[in-house]
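For this depiction, one protein chain was excluded, whereas all remaining protein chains were kept in their positions.
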């Protein structure tokens, strides 16, 4: 199993989520992070003084999938997150040794994304 | 060493933390994330219009332990985080190559959770 | 490639960021986490009742670098994050299998930190 | 400049005194009488505005002491309650409270309208002002009720109780004390409650008490071992806003209860109010500091309110020196009260202490400090004057007892009627939201949307919200879309 | 009505002077007259304070309905607008509005100063009070305009339109109705608008409408398929603050429009205002509950405002029983209005409904419910009295038509002038910020800093901010730097 970690712009998330869902990957997590990279900081002013903010808000997506699904997820992210401008972010792939679904205690590849039809609530 | 990453409901955290502490695993980190999985989105209304929120707040636990302690932590999480309903979350296990305690610069398994009695402040 | 994850005090971040930038590692991400370790909880009072907070705000740094750069980053973090008191935090190193720059779609070590001179915006 | 203006006018008028007079003078007298009436009503109208503003004070006290997930509900509540109580008072409540009818309730003034005869007087502008003033007092009393019920009561319960309260419960008490009812003559002595420590504040607190008994504490308020846990309200600044608005509004509440400007008594009432509020803050802050080595912000605010509640009954009856004492004791009572009550009852804003205990104390304080110069006809001065002055000690103790009777009667009637009302609500539509709704918060569960949406809805889901890189003001140029990234990096 | 009350009282007193009697009595009469004048102006001054306070009400309505990234801009806007409109009215606007000149505009009173002759009267204290009252009404009307333009309009556009509005647009309408202009005599009957449902509120809403047509919706407001999306404002508590301040301020707005205390009419106006606001809340809450099974917090607030706007024109002309009806209908209208308008136009605070539709309804309501006892000379009572009373049905319908004419004329003039002004702004400096600036929020893009900085700037970058472990009050000792960690762990 692989964990795909991507640091993206916020506005890219909705299309990524929607397309992954459609392709059968409903499960993922996101978190707010701030990143520093090749984007320069932002200078703000307040009552005549200045304040430089060196990090920018980014979104981190975490999605664990079976080895063979990795490239689908990576490509979906690339498709929507790319604007061609500095600050688009990065994708990293990390190996995952085990995965457990808490609700059932089941382990293994099956718990990652696939659902028995009956399981999907209305 | 293994890193255990669990995505759980917020209300499960307090009992997990308490039991891990009791079992000798005081060290862990948590972060706010939002997840999408098999839970459907929430539809809200505002002045006659609708707003659909597709992700739900979850808590991410990160806890690095020695290889042999992995199953204790996983089981503790399973025990408290399971309600049997959709949305309980997942646990992932990832290999960690190195661990360093910043305070001392020490490396290795020892820094993870165990404490010399003298070190534990009153 | 290695991912360095460090849990540190907030006030250590600015010097770490500045020194890493200077050493040619501008790219990293940070996130707000709360940690529990050997620091005890904080007891607050409100209208005569008490409230114990068992976790403390920490900052999580994530920085992916080429294998050979790992120790530079680790040492920079150690240098600034160490106060010698309980609560300084931990550094973990995890293996990363792939890295992709979203803006260009390029893969591999090159995308991590290094920049062609021309790429760095004014 | 300053003083001279007033003196100049006075001198001009004094000069007129040496001129001779006539029948014209009689027409004049009528004109003067009319103006005096208008002046009195002008002051009452100013007071109405201030008392209305107190609704905002109660609103922010409640919102400040609520968690973020319940802050919008407070807004809807205060608006709907004010709506219901306004109409209930107009249609029914004022009539029941009015200075007509029997010892138990008034019988004229329903569906209040111009020209209507009430107690033999046709309704005109000045009667309207007094009716409005009464309405807004009733609304204040109602607002107090909700303090104990935060974060878990059903929305419909508000509206129903508000109707009963505005039409029946409060009017009965007001009639009893102010409308020539039973409490205006307890064995020959009147219960003295200048602006309503008991009539308004205790009444509200007793309604709150009845509600709380049937409602129970918030989830998580008591640990498994029964110890109370702190559930901090989300914003002390908003609590502070509420307290300051209430303090300002109280000038209308107390000093407006002179119903006019005669003798400039309103200034004396206002100074008493200010002194007691000040002492209330200091009393509560000192006790809170002694107990925890820090000044609890909410307690300082509760101290102000307790001082204000305590002085409400005595404000028109006591000398200035008594006001700081009354306020100080109120401030001390409120802290101990909150601590003690918190062990058993979950009262998030401290209404039982600040309005209930301080209201009782204030009503009794009239019996301790009431000044011969100021008290009602038929009443005896305070016990203080019985001991240190030349009033009959027995008479003063008698008056204190009458004050206690006022408290007891108010408690009994309000508790009985309120408990019955809330019980009926509980048995029919239910009083409390479900556990899930409470956990999720009343905003989303009863009102469909968070009161502070950006605290709960993730930015990437918020329509039109994204974290595009800001182009701060003063940047050289504005470019479309993502290219702005580059600009702001310059 | 307005001016006449004061004049009437003055005349009554003057009449006394011709009665036989001594010189003293005559001097007395003059003194009484002076005091009556001062009393009237005292009430007007109280009203001025309340109407000024409404600026804070509009401010928080706007801020509450904005997203966090745009909250500071509202503060700058309200301050600058109030600044511009104050000076514009002083220099030009008051003159145009004044009771002088021709049917279209006034011609005296520019650069208002003491001793200046306006309509043959030298300006003194009382004229100054009335001029100030008018200024603050103009400022209210202007504040309404911005409700539709939130979160995307350019800062400079405010200031320019404010100058035109304060100097010309509002004064023309005020002159038309209150200044003896065209609408004071429509085929022999006056348009009756006691405190400005049409003159103030509709005028503001029409300006808002013109702005919106040229401005377009916020980014993301409409889904690709055209359906409106919810963009929740960031704080219902602040919306509640705005509503409560407006409610309180409206006592000055309506009851102050008596221009004095004669007959204590201000109390009747105030009670009408209170009843309508209450009914407005209930109407809006009920409709919103019926449609969504929950009480939308913002809608309850809009209901209060719609009730208040609706009663503004009739507040001095109708009996108490009519006020709840007028308010209730206002509250119902506002909800349906917001829902309907939202499909096509992006009006974040609901100004088009709450001030526009309810303003029209209120102006017409005078023609439905105007009471013989209270209406202006030359006007006919409401259609209600034509049907159920003994007024001529034809005459009452005629009056209703005159009210409609007032609405239509106001709409036409204000729309024309406002559209032209905004069009000119759009063609020259532009009306709307760039997409990037809108995405980033007006606070950072137009004002250089977030209005809520800690919601946007990460803690580690905030100067002097760090998350050092707190040493709570009451801890045994305070130690330097990191050692505090150990302490607080004790």
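So that you can tell them apart, the chains are marked A, B, C, D and E in the order they are listed, and the count of residues begins at 1 in each.
Keep in mind that, in the parts below, a residue touches a chain if its C-beta (ideal position, glycine included) is under 8 Å from a C-beta of that chain, and two chains touch if they have at least 3 such contacts.
This is a predicted model, so every value here is computed, not measured.
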Omitted chain's touching partners, listed by label: A, B, C, D, E
Contact residue for the chain not shown (choose from D:128, D:292 or D:363): D:292
Contact with the hidden chain (one of D:169, D:215 or D:279): D:279
Identified contact with the non-displayed chain, of D:259, D:336 or D:423: D:259
Residues in subunit A touching the chain absent from view: 44-51, 121-122
Subunit C residues touching the omitted chain (full complex): 34, 44-46, 51-55
Chain not shown, touching residues in subunit D: 1-6, 8-10, 13-14, 16-17, 19-22, 25-26, 28-30, 32-33, 35-37, 39-40, 42-43, 46, 50, 67-69, 99, 178, 192, 194, 218-221, 229-237, 239-241, 243-245, 247-248, 251-252, 255, 257-268, 270-271, 274-275, 277-282, 285, 292, 294-297, 300-301, 303-304, 316-317, 319-321, 324, 373-377, 433-437, 439-441, 444-448, 455, 472-474
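The rule we apply is simple: only the chains that are shown with their structure count from here on.
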Shared interface partners, meaning chains that touch subunit B and subunit C: A, D, E
Maximum centroid distance from subunit A, chain identifier (CA atoms): D
Intercentroid distance (Cα basis), subunit E paired with subunit B, Å: 53
Gap in Å, rounded to a whole number, between the CA centres of subunit E and subunit A: 48
Per-residue overlap in subunit A, given as positions that touch at least 2 other chains: 30-32, 34, 39-40, 44-45, 54-55, 58, 83, 85-87, 94-95
Multi-partner residues of subunit D (each touching 2 or more other chains): 292, 294, 448-450, 453, 457-458, 460-461, 463, 466, 468-470, 472-474, 486, 489-490
Category of the chain touch graph - line, ring, star, complete, other: complete
